[in-house]
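Note that one protein chain is taken out, while the other chains of the complex remain in position.
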Amino acid sequence: MDILVVLFLITGLFFFLGGAVGIIRMPDFYSRLHPAGKLDTLGIFAMVTGLAIYNLHHFSLEALLLSIKMFLIVFFVFLSSPTATHSIVDAGMRAGLRHWTKKKRKG
Amino acid sequence: MSTFFLSMALGLLFLMLFSMYRALFGPTVLDRLIGVNAIGSKTVILLLLIGFLYERVDMFVDIALAYAFLNFITVLVASRYFHKRKGLYEESFMD
Partner (left out) sequence: MIVSNNGVAKKAGNTRPTFYKSFFSFLITFVLMFLSWIVLSGKFDSLLLWLGGISSFFVAYYFYDLLFPAMESGYVKVFFRFIAYTPWLIWEIIKANFHLLYLAFHPRMKELIDPHIITFKTHLKSDIAIATLANSITLTPGTITVTADSDGVFRVHAIDSESAEALPGIMLKKVAKVFGEEI
């Protein structure tokens, strides 16, 4: 059981690491949104799953309610993260920010 | 297991530094907004880990849920606010 918890937490941390490196390395702001918005979402999903499994070690009704509450966080993040990403993209579009393309770089 | 959680929390704090770089030195305002959003989504997990370390998960789950809500509202309001700055970023878009 502990093996599963460790595995989920390490996976989540790895996703977060990918998101952070992606935010640093991507060339412009539109492509930075791809790792920022989505790798973080999956990282939260994996880490909360691990913590909820660890929480259910001593099974009781309160522990079950706590785990459901943790998954409520995941549900809310899955619902809100696309909206936040879309809102930032919309702000960039309205401000007239052009996106980075490969051809423009060569020319 | 407590040591493992502590090292996980320290790893998350280390990853926050990466996003902090983007939030401090980002070329445009929206880049800073992305950095702040990434820090906030890591903070939710960090709060849950702190709850497990102090063995008060029942309290810290509520704080994490409220923080997730607040993070979403922050990003939404800030990006709505910067709608109207047309042409503000043109000079900063060079490379």
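Per-chain numbering from 1; labels A and B assigned in written order.
To be clear about the criterion, contacts are C-beta pairs under 8 Å (C-beta built on N, C-alpha and C of every residue); 3 or more make two chains touch, one makes a residue touch a chain.
Owing to the predicted nature of the structure, the values given are computational and were not obtained by experimental measurement.
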Could you pull out which residues of subunit A are in touch with the chain that's been left out? 14-15, 18-19, 21-22, 25-28, 30-31, 33-35, 37-39, 41-42, 62, 65-66, 68-69, 72, 78-79, 81-83, 85-86, 89-90, 93, 99-102
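FYI, only the chains that are shown with their structure count from here on.
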What residues on subunit B touch subunit A, complex-wise? 1, 4, 8, 11-12, 15, 18-19, 21-22, 27-28, 30-31, 33-35, 37-38, 41-42, 44-45, 48-49, 52, 57-58, 61-62, 64-65, 68-69, 72, 75-76, 79-80, 82-83, 85-90, 93, 95
In the complex, subunit A residues that touch subunit B: 2, 5-6, 9, 12-13, 16-17, 19-21, 23-24, 27-29, 32-33, 36-37, 40-41, 43-44, 47-48, 51, 54-55, 62, 66, 69-70, 72-73, 76-77, 80-81, 83-84, 87-88, 90-92, 94-98
